[in-house]
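Entry: chain A
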Amino acid sequence: MNADRPEFFHQQDEQPQGAGEVDLAPNSAPGSGADPAADTTTVTVANPLGLHLRQGKEVVRIANRYRCQVMAQNLSRDSDVVNAKSILQLMQLQARQGHTLRLWASGPDSAEALRELKRFLEEAPHPPRATPE
Partner candidate 1 sequence: MIGLVIVSHSHRLAQGVQELADQMSTDDITIVAAGGLMDEHGAFHIGTDAVRIAQAIQEAWSEDGVLILLDMGSAVLSTEVALEMLPPAMRERCRMSNAPLVEGAIVAALEASLGRSLEEVNQAAEAASRLQKIAQE
Partner candidate 2 sequence: MGQEITLPQFRRWLLAYARRIIQEEDYLTELDAAIGDADHGANMRRGMVKVLERLQAPDDNCNDIGSLLRSVAMIMISSVGGAAGPLYGTFFLRAAAVANQHRSVTLPELARMFRTGLEGIQQRGKAVLEDKTMVDAIQPAVEALEAAAEANQSLAVALASARQAAKLGMEHTVELVARKGRASYLGPRSVGFQDPGATSAYYLFETAAETLATPAENGSEQGQKSTSQEPGDP
């Protein structure tokens, strides 16, 4: 685990459930410093409006359905690594259409979580769609 975590990790509300923390240096090159056990994938934001509030809400909802911890970084902005289960952190990515995000998930159901998030972000049909609960 690396020592330098993005500052707002420390301020963050909840400690996501799941296996050990994913500790990442801020502004690190993709993947560097990630929990070696974490699954990872990159996605390109398809929504013309970017990762806006309502779409962010869906990402948070999806991520929260899984037990694994889910982290995200906007590679196009070289952003901090954030907790994808928190809407505030997700908004910090300032992700626009065409931006590349890297997602990490660690925990028992990480592969499924990443698959669903990737599908959602890359398809991103019409933003305000009903929550599949």
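Definition applied: contacts are C-beta pairs under 8 Å (C-beta built on N, C-alpha and C of every residue); 3 or more make two chains touch, one makes a residue touch a chain; residues count from 1.
As a selection rule, all candidates are chains of the complex that A comes from, given by their letters.
On a predicted model such as this, the values are computed, not experimentally measured, just so you know.
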{"item": "Of 1 or 2, the one touching chain A somewhere in this complex", "value": "1"}
{"item": "Touch list for chain A against partner candidate 1, complex", "value": "8, 11-14, 53-54, 57, 60-61, 64, 77, 86-88, 91-92, 94, 128, 131, 133"}
